[in-house]
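Left out: one protein chain. Kept in place: all the others.
In order of appearance the chains are A and B, and numbering begins at 1 in each one.
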Amino acid sequence: MKMEIEDYSKKIIIWPHPEVVEDLAQLRQKAPLTHCITNVVVTNFTANVLLAAGASPAMVVTIEEVADFVHIAHALLINVGTVTTFDAEVMLKAAATAHQTNTPWVLDPVAVGALEFRTSVVEKLMRYNPTVIRGNASEILALSGFGGGGKGVDATASSLAALPAALQLAERSGAVVALSGEVDYITDGKEIITIPGGHEIMTKVTGTGCALGALIAAFLPVTGRALRAASTASVMFATAGERAFRESRGTGSFAVAFLDQLSNLGSTGE
Amino acid sequence: MKMEIEDYSKKIIIWPHPEVVEDLAQLRQKAPLTHCITNVVVTNFTANVLLAAGASPAMVVTIEEVADFVHIAHALLINVGTVTTFDAEVMLKAAATAHQTNTPWVLDPVAVGALEFRTSVVEKLMRYNPTVIRGNASEILALSGFGGGGKGVDATASSLAALPAALQLAERSGAVVALSGEVDYITDGKEIITIPGGHEIMTKVTGTGCALGALIAAFLPVTGRALRAASTASVMFATAGERAFRESRGTGSFAVAFLDQLSNLGSTGE
Partner (left out) sequence: MKMEIEDYSKKIIIWPHPEVVEDLAQLRQKAPLTHCITNVVVTNFTANVLLAAGASPAMVVTIEEVADFVHIAHALLINVGTVTTFDAEVMLKAAATAHQTNTPWVLDPVAVGALEFRTSVVEKLMRYNPTVIRGNASEILALSGFGGGGKGVDATASSLAALPAALQLAERSGAVVALSGEVDYITDGKEIITIPGGHEIMTKVTGTGCALGALIAAFLPVTGRALRAASTASVMFATAGERAFRESRGTGSFAVAFLDQLSNLGSTGE
């Protein structure tokens, strides 16, 4: 079955502003403990994004503790960006535990399809039913098996071009798929939410995508709905990104202003 | 023996300003080599805090090198925030070496009591007599065994409520205890130093507490007195934190301004 992009145009809706405000207020009140097993490049930025938004980050990454901590945490993020032999075991145990305890969790399958080891790790992680899968066009194309089993993955594929793959992946896996790109799309295989905005400079600061995965995780226990959690987190990122760009003088001050904007979002009812 | 908070009120003193100025000048002159074995979230921020203050940070974290480097270093920090199976072995070897060479060292028992593995690692580390133990109220309560062996640890416990535990822990272990919170308390089991100031926003930037542990370590070889080292480092943090808040526009610019303020402290005699 070949799916055409235009088939979806009528289903696309824009995420409403009032729900974002409400969700953010809830996040700040509940400060969900968000367990992040993520890559070594973005740990600090991810923790600061979660703190700026109002969540409580915690990185617990050793095999002896990971299951216990999934029991304590309200949500889990697994990002395979710099996965090692040891991390893989930790991630699988975390995902298995989350599956067992019904802890909502986000899978960020960084560079899946491009390297064998992580592809096999991601395939195993998929068995534990991630609540949300967040990735760029290439990753979603690879993971969905679109375009011939991950071959021909195009790092420059647009998010719109990967939308059919996102829909199919969501339908098949039962996960909500958050597809990042110039425009973000979020889908459960039926509804499609589109998040315009943001700014291209976000691709010039490491970890913005990875940190979005963490923030989606933080919103999962707050909203109780994966589509809504991913949409609200994405709107926050797009809004903070746009505002931060206006007051930045390059990529360094953009990253700083982005955290400022996240921490100030909603404080004046905006 | 039940200890009441009011019993200590008469012993509490505020750390004097002239000693901070003197210690900071010494730190900048000596630039103590400060060996940090810390968690993956805060390595960069910790190194930048030490450099801003005037110390020389070094992270040496492999079992083959750790003992040799403790011999070279002037001070050691061990922070168990993201301890793994391998890190635990490295930390124990570092602590054993520091004990043997009389290298002053700081233990930061992140989340002790909350997870079994790190709790057992921290218990073993305690055998090597840390010079200073730095933690928040929950960690000091858990480590002291107050409130029933770590059970009922309250992450929101105030530092004042944990002061009796800090005193007992200091007395029993021989370490100076630096208890972080809205107000910082530092005690050797007899004297209690209180450090007012700082700003709540510091809890919204990851690594401020962890970096304080590192700065206390850096001051140990400079001052030669644990109570003084912990007090001076804490005053620097509170002062830089207050000043940084006044020029920040959110959590991102606060972290930047905090490093700026640390690097400028004392440069004009302030």
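Descriptive notes on the structure:
Definition applied: a residue touches a chain if its C-beta (ideal position, glycine included) is under 8 Å from a C-beta of that chain, and two chains touch if they have at least 3 such contacts.
Quick caveat, the model's predicted, so the values are computed rather than measured.
Set against the missing chain, the residues A:His17, A:Arg127, A:Lys204 or A:Arg246 yield one that touches it, A:Lys204.
Contact with the undisplayed chain is limited, among A:Asn39, A:Asn79 or A:Gln261, to A:Asn39.
What subunit B contributes to its contact with the hidden chain is residues 40, 43-44, 47-48, 51-52, 57-65, 68-69, 72, 86, 255-264. Where subunit A meets the chain that is not shown, the touching residues are 39-42, 44-45, 81-85, 87, 111, 114-118, 203-207, 248-253, 255-256.
Just so we're on the same page, only the chains that are shown with their structure count from here on.
Separating the CA-averaged centres of subunit A and subunit B is a span of 34 Å.
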